[in-house]
Structures are given as structure tokens and as C-alpha cells.
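This structure is in C-alpha cells; I'll ask about it shortly.
All protein chains but one are shown at their positions in the complex.
In this document, chain identifiers A and B correspond to the written order of the chains, with residue numbering beginning at 1 in each.
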Amino acid sequence: MTEQERISIERACERLVVDFAYFSDRQDYEPLAALFAEEGSMIRPSGDPLVGRAAIMKSYQSRPGGRITRHVCTNIRVDVETNDRARGLTYAVVYSANANEPAETRVGEFEDEFVRTPDGWRIHTRRARFVLFPSS
Amino acid sequence: MTEQERISIERACERLVVDFAYFSDRQDYEPLAALFAEEGSMIRPSGDPLVGRAAIMKSYQSRPGGRITRHVCTNIRVDVETNDRARGLTYAVVYSANANEPAETRVGEFEDEFVRTPDGWRIHTRRARFVLFPSS
Partner (left out) sequence: MTEQERISIERACERLVVDFAYFSDRQDYEPLAALFAEEGSMIRPSGDPLVGRAAIMKSYQSRPGGRITRHVCTNIRVDVETNDRARGLTYAVVYSANANEPAETRVGEFEDEFVRTPDGWRIHTRRARFVLFPSS
């Protein structure tokens, strides 16, 4: 693999991380689910793992609406393992609030496995956890 | 457009986003205004739009001094539309304080249109908005 090919893969995976935050914060769950491989899975801080695009979309769509969020994603650290597998760790500061209320802040991480599919790079497995809770 | 050309454009636009924060936080407003195209515009959360480099520089220079800020910019998401046009969305957590006072935190977004000029990529239009206000 050339360095240029590695950088190209890293950026594709970085974009998946940013896109997940984007679609999550816009509550646009069909494109959010499409960031995952067909049988991809999402392991949340609580609850059973979500397996498959349909289950991921359904779980997000069943959330109560109206809550404003921003998933501030930083320190995206991608390791390309092979031509079609990569791993990533991302820090996430999650701000969330109901309209006209002060936002809550939580600091966590996304741990990702990425896979190259015929349609491009996708999330194979995403594990989310919270780590720190700033005072408020 | 090759993938390498696309990445090169994305990085040029990402750098404009980071440079805007840099010059704004250093209160260095001539290079800040030079990040915009000659007739570029800045649409702020409040107040009339600023049109043209001179108006942007003048508006920033007229601010009361002494306030310390850091524009923490993340999730920079650039879409290259043509060889000389691109769009971007960036999350910004803005910390600001007077000396020796606790900092205020606001969470917002920059929505950008970028344009390639004879001098390189510049900001054509920047829209800034605040979205969330963490408790303090």
C-alpha cells in the first residue's frame, strides 16, 4: 500500500466519523444507518447491541424527538490494517439539551472497525462509551 | 477530478476554517479578512451581513479589546462541488472570557461556501450561528 493510498483510506474513515455526528445531530437516520455495512453493528453505552442497518435506523427513529445535540468529534485516530480493514478511536464531547434549556455535556469515545465494501468504506462495528462528566 | 485533487481541495478549505479561528483568537484581523474572497461575506448570529474584506476587517477591529477567546473547531466537513467551488460545515465551541474571569461556553456552527481565486482558496460566504449553551 502506498502512503497516498493509506491517507485516502484514513480520510474515508475520518469522514464516516464526521458523517455519523452530522446525521445524528440532524436526526436524519436513514443516511446515518447507511454509514454502516449492511450487517454492521452499533454497541451503545446501554441497551442491547444494534445489529444491521434496519435495527440501527429503527432504534434511532424511536427516540423521543425535540432534543438538540452536537457530537463534537476530535482526535480521530485511524489505523489502516489491510487494504479493506481499518480501526479508529475518536473522542466525542456530546452536548445535548431540550430547547431553551442549558445543555448537558458528556465526554466519551467511539471505537470503530471499518470495512471496505463494494460501495466504499463503511462502519463494521461501532462501540460508544462515556468516560467523563464535566461539572455543571 | 482525481481523489488526490479532491483531498488537496478539502485540506485547503479545512485550513481556512482553522486559520479563521487562529486569527480571530489572536485578534489579528487583517489576515483574518484576507481569508475571504475580495467580495466575500460574513453573516453573523446578529447584526447585518458584512460584505467585502474591508467591512469584515473594520467590524472585527471595532470590537472591544481584552476579551480572550478560543474557537474550538471540529467536525470540519467539506464537500467539493466543482474544481473551484466547495461547501463546508464546521462545529465550533467558543470559549470566551475577560482576563481572570471564568470562561463562557457556546456551541455553534460555521456554514461556509469556498471559492478558488487566482490567489488560492478563499471563503466566499460564512454563516455563523449558535445552537447550544452549556450550563455553567
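A few comments on the model shown:
Just so we're on the same page, a contact is a pair of C-beta atoms (placed from the backbone, for glycine too) under 8 Å apart; a residue touches a chain by one contact, two chains touch by 3 or more.
What you see is a predicted model; the values in this text were computed from it and never measured.
Interface note: of B:72, B:89, B:115 or B:131, the residue touching the hidden chain in the full complex is B:72.
Screening B:66, B:102 or B:118 for touch with the missing chain picks out B:102. For subunit A, the residues in touch with the chain missing from this view are 3-4, 7, 10, 72, 74-77, 89, 91, 93, 107, 131-136.
Seen from subunit B, the chain kept out of the figure touches residues 4, 7-8, 11, 15, 18-19, 21-22, 68, 70-74, 93, 95-97, 102-105, 136.
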